[in-house]
Structures are given as structure tokens and as C-alpha cells.
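For this view, one protein chain was removed and the others were kept in their places.
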């Protein structure tokens, strides 16, 4: 019977019950591949629930370095959840391997002829080896990892090393865990021909890369970017941004002499208060940020309008999840692009950054503070659940110690002393950005009344039309300036350059680069443009102008980035084809390339310009 | 010296101090013109303040029936505020008439040679005639109205009639007011050659029209539309919508037997609660609405997303004001088009209606309840401050007593009894609209759990991608259906049809129709399309397709309706020229025609496609 | 799941006056953690509604967001439910009640949902005297977001992440009394003997009834001195730095009597809460006294339970607004629409 064969290129899918300790075991599995020098990308598909529901963990191993979701079925399924057995069996490719707990036999009904069954009596082993029912539960996970080590030829020392690192300081936990690994390993070696046709072998593709989730990286970015005040309210999937900020700040931001904290993180009563705290702190001269998701963005809308209009520099990290409303809180999407770009009533605009990797979460979060203070406006870092909560392989983080924070146009006491009349909203440099002062700077000069109402150059309330117009036109000028300061798109053009272009952003990038290779192999050559910021820089316009047809790939239903492109760059919509994937799972190269291929075949600009997913 | 001459075609501007009782006097003036059969459009320019600040009231008298703001200077200025004398003098056209209180002489510095001064010693007269200082204050206003009656040849009986109507039931107030009118009238007749070159004369252009403000009409629309629950929170300029609803409901919705109320209006603690109350009531089968402005829209964002996704039919009346943030609370704009169209995080869309007159405020508000219930989604009536708070001449309101409310697809006990399994989100009709049930309908069938999370056809929570996609695609289908049910645009084409089209909506319509005439006179012929609803109906697409160049006229900075047109209809932006006016005063035909003329002259699609106002 | 157990414990119950068995009031299998106090509250609600013979479909259950707000999914599945947004159930239920005064409204919320994001709406629905039963399943943590401290957490309590709460907890019962609630009680999820009668009384009360139910989170327990039991496992979980292992636990019902009306509740982590229930001498109709009693108890590190305050002569919002006795959602054109003749008269007032 058919047996899939592959070395270092396959997908393994774990099916567990949440709350049973599988996440840490599965992470150990992924880490072991990583430590064997093989690129790996694990993805957690967890329920919005605390205990007892089906949860999945899909790991793609790709020596070629393709880290996006592969899509399609898995090569190996580890089925540890009796509730989801049928569905799990279906998720396996023909010729794939189905690892399950054979203490109870599989219901005959769901057995497939075209797959290879690998039964390990895990419960039985636990029953025999452990007394404490909780240990029996917990070690099941470690045992199947041990079995996989044998089946896939994972170096056992690597796993041992991981156990040792994980339980450093809790030595008494190390031995039992290693024993559990061995139980699984022994059983598999004894009962099956190991390794399987699908297996791993040490490689050298990792360099000095790390495996980290975007939220941890963003939290670190806030520490390095100099954030000293954070107002927050918990919400999945953004909570861990702040939790990581606090955790690292508690280590790295303690005054050596007094032991006191060089930061303040205030858990607010809700998102309105969280961003209010952030605005108050930024107004008062501290670098401040908040993080939220979905509903939190809607609740912050009024304050985002105030910060835009009163020109207060804050950083907001939006870890996007599937909307609308409560939507699918534990699924990923890029659905808040429009809601953020034009947040709040009235004519408004917001600056956005689009990280694609944890490294970029770190870099862009740190840079966001400079940008916010230079532009005196909120900067929104648009991450998402896939990026924020999954571990991704990426370049090591680094920091140039010569970096000095750019606090933007702020007048100190001396400058105020020397100058004539201070005007908070005087555009003396013509770039739309005026000079601000921190409260308490000078005894008699520089004080002003910050307000959400229309005001003149001296921050005095006014209802005069021409002064209002002068002010809001300046704000547009400021956004022209912004377009020149923000991170540039990453543009890749084929040697001769192609007529067809691919536009994408954020977490679509892994799948997008794979797409370019896939299509190249099929003779369709694509240039690509990964957008990093909004308002768009000149390069994006040029990229669009220099191509005949462009595919705008995004993870939302309505093609929101495409809307921004046609609206802000006055592009003819006919030129931009929507490629949208929005079922809540990360987008895959298969989907993108499939869609583009299909469209290129009967390529007629006349055809309706939307390619969308009907399912994963 | 030049003296402007005109009969029934001029603009008079009143400059007062707010809180001095001028508003009612000035309204009496406008009403008197109205009762003489002459089309008139008064506009209040008031400060965001309660007492002591400059406030203006501009009345355009136009037998031709042009009711938009004329723009430019006034023909007559009534200067009753010593603080703003200089500015008021400047606001007068050469040859115009400057009516002021000459008890104190005018500061020589600000006297203009090219205008006609008309001094009436109003304070002196009051000092002589009244003891109570408050009466002295109050009657000043009545006295200058009396003077104007003489100067402009207003029929005195008409004014007397107005006083009698106003103080019906308070007879003791009638005589003193009429006396005050006479004091002014006598003085003017005695000291000036009456009437002036500018004057009125009875006409017959009013038919059975009425003079009413949009908020009163909307409040009445809610009564007639069958609203029985209202959650609200005060905010200018929307407050009077609800105040009028309550006032009329207190008269027209009382149970004759018990004297109890057939409606419930709950003053909430804020806008989040106001819309929450509305959603709860609509969910429970009552027709419910709320009204708000500016910041209130931002605060309602999260709930608008819930109502969209959970498909709860509510009506929201947005009386727009100048944004962003607190902006200019007492100035008009159309700045919330985008914020409402895509309100809330995630992929969302909202239905909008755009009334142009108080009559339409009444009709569309009433119809909004049918539309909301038929479409099972929020319907937002996009009024604005100019429409809502100023009295406008419009057709009389009327109601067809055969009208039956269309409650949409709701299953009653019998229907549930007869049917098989009930599925709240089963699209059995293929129009994207499913059947709902009210709580408590049937003992065992029809109950379901309304939620903001992803769910299957039976309202059961799900995280399965294909089911999520099926549901949100259906919502898009529902909006296709909406486009066929909503009010159609009003399209006016020249006999032969023109290559150039004018697109506008809401309160721009008065200025737009005048524009078409103005430009026709200059040989520029325009077809026009007044948008009444979003999502756009087929006719809008056809109008755009059938014209080479289109001017999209709106009262916001960023051309928000134009954004919707290019985004939703896939129109080439190059084809749509922005004509935007956003200084907070109502747009004028002079501005629109001027902009278009200029643009048509060196008409090259290459030119930057924005024409904007730099000031009034 | 614990919920499922509970039905094992009491097998078939007798039918009530409506001829319904207990099952007619139940819901689907719960997805909350095994042993979660919230499911015990659900079971108590089921029992109360059954014993009161309320027609299940004439009840509406509303909630915000949180584990506690999910709980209504698992009881009364013949009743319409509305799982709204975080902290906003009070406004939703206000509108619902205005639309149809004839249904029975049960709002279920959590301590985060009510005391943090929802504090404003909670305070105002209390003040508005809405005729409803408002239950807070109070565990002092944000369960669904994995264990952050909530505003009702006691001073000194520890969060999952280990940091100690240095702010005083908000006492929702006192707050409710002060803001004018006319029925205020407190109880414990595991104590059906006390809880069921309170819920029945609350459901029979006309006006705003509030019950603060201590409902331990078995997973993110954050009570003082969480030391005892499963050291090994906790060590493991902590170091694994992924709190993804949740030992299956039994619902907490064990209470040990210590003196009259006073009992200790032993939580899974070994810590205890001491409950003092009001005794016969207690007068629940004295507002000031009630608040004083609550304070006094707290001073002794005890939590006062039972019916804390009631004003039997209470009026509800409909009385305040003088709305008709008929449900507004049932009114038709004939009543709602004044007709064209009236409109023409109105037109004249604008000429």
C-alpha cells in the first residue's frame, strides 16, 4: 500500500483536547526539528475555550524554507482526541501516516484503506507506569513525542536537551520527562520499522535564526523602543504583547539602586481607558502604547480620533483576529485595515505599519515610537493572530547601541526662553508638523490647551471656517510627510521584470514568496511588492504604474488594502485583482497560486476581479 | 451713493449675542416672509456656548426658489452685537444696508463709505419704554423686527398674526410684543424713506409648503414609522430628533383608556448604552431607534458591528456635524460617510439613507424601520446639522393611511408549529435574508442564541472556516438585495443629455439644483444624480457609465462618497472629480459652479482631481 | 460537563405545575471546564425555574462576554438567548425589557464583565430599576482570557502570573444597594441549599434583583496563599511556561460548618473562603444596616451571604416611565401610527 516518502519536507498535524498539556509537548516537537537545523513552522489552531474542546497543532517542516501554511491535507496525523477522530482521519493525505492511541481500537467505520495506521497503546502505557491520574494525562503527550522521535528519526539527544532547558532549575522534573520520551521511543522502535518513509535528517538551514512569536517580539520592541507607560486591557490574541512587555520590563527596567520600576503598566477597566491612559501619558511626554484586537479597536475609535486631531503620539498594536464583532476570536485575519486607516468619525487618517515576521514586530514596534513622536499622531502596528501567537522562524533580533530615540519636535525651556510667541499649531517648517511642549517645561511660556475641538495656531478654540480649513489641510500635509518617513515596501522584480505584479502585506509574505516560486516553475513570472506602511510611499505607486495587472492578496473578505490603494493612489480598480482568503486559517501558497493561475488562464480584465476562498 | 435694489431676492444677516432671545425674533422675521408667499431659507450660525457669544442668523429670500446658502456677502446686515461690529460691517456687500443700534455712535474706524447706514436707537427706546431690565433686553429683538417690517415692506398684519399664533393661550404676552413691533415700525417709517431699494412683496410661491427643521421631521417620522422604543443620549445637533419624538409621542401615543404611554424613551448614560438599548429592543421585536452625532458614532462602532453580524434591525439617525473628534459641534458637514459605511472592525457594511429635505427626513426615517426589518440590519439615516437644526421650506408631510408596516421575515407560532427544524441563519430564499423569531413565540420551537461570534445555520457557535465563509458571503448577498430595495437616486438629465454629470447627496441638493441653472446659463450643461442610499442601486452605476466626466460634490475634506463610489462600483477614480467644501458652513451654488467652471476651462483629466474650498 | 454530572446526581425530577420535568429547563452539554462554578449556577437556575413553574420559552437569558457569559448557552435551551458584547448586557436587557415587559429576564455576567468594562452600564441598570434578575458569577479573575486579576479580586490575592493585587476589590453587593437595587443577595455556587431559594425569590421580585455568586474558577484560581496540592503538576505547568494543562476537577460543594451560619469553603488549591450567612435577627429592609453589616463582615475577613437587602414595595422602570401594560413589541399600526389627518394638523403648525 502507498506510503508517502519525504525527507525534511512534510506536514504533521496534532489533534488534541485543549487543557491536556499538549501545547508544550507539541512545541517541544517543533523545537527539536528547529534544533536539527531544519526550517519549521508550527501553527496552533485552538478553540475559544479553556478546557475540553478539540485543538490542533500543524507543523510544516521545509528544508526549502517555505514557512507559510502549506494547505491541503497532512502527511502525518497524530490523533489524540477521540472526539475528533473522524475529522482527523479525513485530514490525512492518501499514503499518509495516522498515529493514534490503540488502547481502544479505532471505530471500524472511520478507518481509511489508503492510509498507514500506527497504533501506540499510550493510555495503557500510562496506566502501567503512573499512579497519579494527572501524571497519566500529562505524560501521554510526552510519550507520543518519544514515539515520533523514533518514527521520524529525530535525534534523541536534541529532545533530551530541550527537556533539560525547559526544566532548568526544576531538576526533579527532568528525569521523568526523559523517561516518558523513552517509553514512546522504545515502543515505536520495537513495533514499527523506523524511520518511516517520511522523516527528518539534520541540516544547516537555520543559521543564527530564532523561533519566537510576534507578540513576544513586539513586547520586547516596546521595551527597546523606550515605552515607559502602557495602558491595557486583556483580549485574545493581543494580551501576550503586554504580558511580555511587563515580564521583560520587570527584568530589564528595574532601578538597580531602589529596586523600583522604570515603567508603569496599568491594567485598565476597558479599552477606552486603556487608550486614554496611553494618550494621557504620551501627551505628558512619555513613550506610551497599548495593544488590542477586534472589539478593542472599535472601542478605541473615539479616542483615535482625538489623538489624530489633537496630535498626540501614541503607539497601538493591533493583533488582528477574525471579525466582525466577536467573530472567531482564535482565528486569524487581516480584517481591520479600513477600520484603522480611517478610524473615527469625521475626516481622519491613521498611520499603519505591517510587520510580516516576529523580527519585524520587534523592529517596527520600536520604530513606531520614533515615528509617532516625529509625526505627532498615532501609529498602529497591524499584526495578526498567526504572527502574534505562533512561533515563527526568523532572523535573530538585534539592536544598534548607537540608536538615539528621535523624540520629534519638542521645545525645551531654553528654546522657549529664546523664541517669540509659541504657537502649538504653527506649521513653521511647512511639513505639516508643528512644535509641541511637555507640561511643566517653562514658568511662563509654552503652556497651551490641548483639545479635540477646532483651534487656531495658538491652540485657542475657534469656529471660523478658514482657520478650521487651514488646520485640517495641514493635517493632510502632515500625512504627505509621513509617506516619506515610513518604512518602504519590499519590492522584488524578476531579472527582466514582469508585466504582472503581486501586492501583499503582513503574514501573507511567507505564502507570497512561495507563490512566486510555484508560479515561476509553471512559467508565470511575477514581480512582488510587500507593503510595509500606510500612507503609501512613492515606491508603491511606481510599482503599480509599472505593471499591467496586479493581484492584491489579503486575508479579509472585502479586499480592504485594495480599497486603500485605489482610493489613496487614484488607481483604476480594474487593474487590481482581489485575491482574498478569509476562513480564519493562515493563507497558503497553494491558494494564492491556484487562484492566480486560474485567473491568468482566461485573463480578461473584464472578468470580475475577485478571487476568493470558499473554504480552507 | 450706490444702493442695492431687489425685490424678493436678497440675503439678510442678523448678528446677535447668544442667549439674548434673538433666535425667536429672527425666526419670526423668516416666518413673516414665508407667510407672504415668498420662498425663504433661514440659517443659524450659532456658537458652541450658552450665553454671551456672537451668533448669526442668515436669511436668504428667493422668489426663484433657490434655498441653498447663497454665499458671498449679505445685502442687509442687522448688527445687534457690539463685539462683532467690525466683522459684521465687512460681511456686507457694497451698496448694502447696515441696520444698527445708534444709541451709541459707531466707532468711526469701522464705518464703510460704500454701504448705507441705518441707525435705530433701540436701547434708548427700550430704556424709555420698559422698566424691567430683562424686558429691555428681550424687546430689543422685537423692535428691530418691527423696524425691518417698515424698511422691507413686510405686511404688519402678517407679523401680528405670527405674534398671536406664537403666544396663543398667553394672551397677556401678545399686546406688549405687538407694541414693541410698532415701536420699531414707527421709528423706521418716521426716520427713513421706506421701503428700501431692497424689499419684499407678496407672492404665491409657497403653495402648501411648510417650514420645518429636519430633526422635528425625523422625530415625527419615527412616530409614524412605528418606533416604540428609543435609547438616547444628548448631543448637538441630534438631541432635538429625540426630543421631538418624545414630545409628539407624548401627545399621539397615549393609551386613551389608561393614559399610559405606548412608547418608551430611555435616556441612557452614554451612546454605547443608547444603541445597546435600541439593539435589545429590536432583538425583542419592537421598532427601535437612536440618534446621535460625531463622537456618538465612534462610540457606537462596536455595537454597530454586533448588529451587522448578529443581524438586528435598528434605525440610527446620524445628524452629522463638523469633525474630527469634538471638531466644530455647531457647524455642518457630511464627514461620517466612511465611518458609517464600514463601521466597526472586521469586514462590515452598513445601510445608509441620505435625506435632502425635512420631508425626506420624515419619509426616510419612517421607511428606515421597514428597511431595517426587511434587511435585518442597521439602517443609518445620514442627516446633518444644516438640515436638522435649520428651518427649511419643503412640501407638506403626508401619510398614506393604507400603509402597513413591513416587519420582514418573522415567524409566528403557527408557522413554527407547521415547519420542520428552524434555522435562524438558513438562507432558504436565496436573497441572503433569513427568518427570525421573537423571544417567547413558541413553547418548544424557534428559540436560538443570538451572538456576535461565528455560528452555523442553526445559530450554534462554530470555528469551522467553510461555515464562517458561507455566512459572511451570505451577508454580502444580503447587501446585493439591499441595493434593490433602497430608495433610488433622483436623476435629472437635460433633454439631449450631457457628457458631464453632477453627483451629490443630502443637503447639497438645494445648492446643486441652483448650480445646474447657473452653469446652464453659462452654456455648461450638466446631468445630475442625487444619491439617496447606500449600497448603491443599479441606476447610480448607469449614471456614471453614461457620462464622461463626473463631479462628486460633498461637504467633507476627503471626498468620502467618492471613495465609496470608486470602491463599491469599481469606477476609475480619474473619472470622478472631487468637489469638496468643508469649512463648516453649508455649501453654496456659487462655490460649486465656480469650481466646476474653473475645472471645465482647462478640463484635462490629467489635472489633479480635487476642487476644494479654502474658506467660505 | 460538571453540569452533566449534576443531572446524574439528581435523577428524574417530578413534573411541575406546567407538567414539565427538570429536563425541559436544561441546555446542551457545557463546554466550560469540568468543575467550573458557573455550571453549578446554571444548574441552580434550572432548578429554580423548574420549581417556580416558569414557562421556559417565556424567559430571556442575556449575557456579555466571558466564561460566565457563555454559561447561559448551557441552560434553558427553550429560551431565547443573547450573548452580546463585553460589559454591555445591561443596556441590551434594558431595551429588551422595554420592548416586552411580559418575559422573565435573566442576565448572567462575570466579575470582569460587570465590575470592569461594564461598571458604568451595571450601575445605571441598577439605578434604572429594571425588572430583571442580574447574576454575577464572581471568581475574581478573567477566566476566558486566562487568569488576569479582576476588579473584584480581594486585596492581596495573587494572579496566575504571580503578582499580588494591591487594590481593594469592588464589592458589587454594596454598590448595588447604594445605587438603589431593591433586591440584593450573595451566595456561593456550590451551595444549592442557599442559592436556589435566593434565585427563586429574586425571580419573584418585581424590580431589579441582584445576586453576587462566588463562583470559583478551578483553572485560574487566584485566592490568597495558593499553596497546597498538586505541587508536582503546578511546578510542571509553571515551568512549561504554557498554562495549557488543566487537571480535571470536581465541582466544589464541600463546605465545613464552623459555628452558627458560618462555614469555610475549601478551594481546589487548598485555600479557603469563609462565608457568614445572615441570621434570623438580620433585617434585610434596612439599607444602611445592610451596608454596615457587609462592611463589618469584610473587616473580619468573612463574606456575608444570603438575602442582604430587599425593598418589597419597589417600582420598576416601566412604572417610572408609565408605559402601557401591553408589551410594546405587540402594538400594531392602529396604535402606533397617528394617521394622516393628524399629520395635516401638524403641518399647519409649521406654516
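By written order: A, B and C. Residues from 1 in each chain.
Here is the rule we use: a contact is a pair of C-beta atoms (placed from the backbone, for glycine too) under 8 Å apart; a residue touches a chain by one contact, two chains touch by 3 or more.
Everything numeric here is computed off the predicted structure, so don't read it as measured data.
Q: For the chain that is not shown, enumerate the shown chains it touches in the whole assembly.
A: A, B, C
Q: Which of A:253, A:574 or A:590 sits in contact with the chain that's absent?
A: Per the contact definition at the top, the residue touching the missing chain is A:253.
Q: Which is it among A:13, A:35 or A:349 that touches the chain not included here?
A: Considering all chains, including the one not shown, the answer is A:35.
Q: Please pick, from A:291, A:306, A:322 or A:469, the residue that touches the omitted chain in the full complex.
A: The single option touching the absent chain is A:306.
Q: Of the residues listed, A:211, A:297, A:472 or A:589, which one is in contact with the missing chain?
A: A:211
Q: Return the single residue from C:24, C:43, C:106 or C:119 that touches the missing chain.
A: C:119
Q: For the chain not shown, which residue from A:452, A:465 or A:489 touches it across the whole complex?
A: A:452
Q: Please give every residue of chain C in contact with the chain that is not shown.
A: Considering the whole complex, chain C reaches the absent chain at 116-121, 123-124, 127-129, 151, 166-168, 170-171, 174-175, 178-180, 287-288, 291-292, 295, 320.
Q: Spell out, residue by residue, where the missing chain touches chain B.
A: Output for chain B: 18-24, 27, 48-53, 132, 134-135, 137-138, 166-167, 169-170, 173, 233-236, 239, 243, 267, 269-271, 295, 325-326.
Q: In the full complex, which residues of chain A touch the absent chain?
A: 34-35, 208, 210-212, 216, 220, 223-224, 226, 228-229, 231, 248, 252-253, 255, 258-266, 268-270, 272-288, 302-303, 306, 396-401, 403-405, 437-444, 447-453, 461
Here is the rule we use: only the chains that are shown with their structure count from here on.
Q: Give the label of the chain whose average Cα location is farthest from that of chain C.
A: B
Q: Starting from the mean Cα coordinates of chain B and chain C, work out the distance between those two points in Å.
A: 44
Q: With chain centres defined as C-alpha means, what is the inter-centre distance between chain A and chain C in Å?
A: Whole-Å distance between the two chain centres: 36.
Q: Multi-chain contacts in chain C: which residues touch at least two other chains?
A: Residues 85 of chain C touch two or more partner chains.
Q: Two or more other chains touching the same residue: where does that happen in chain A?
A: 48, 295, 325-326, in rising order.
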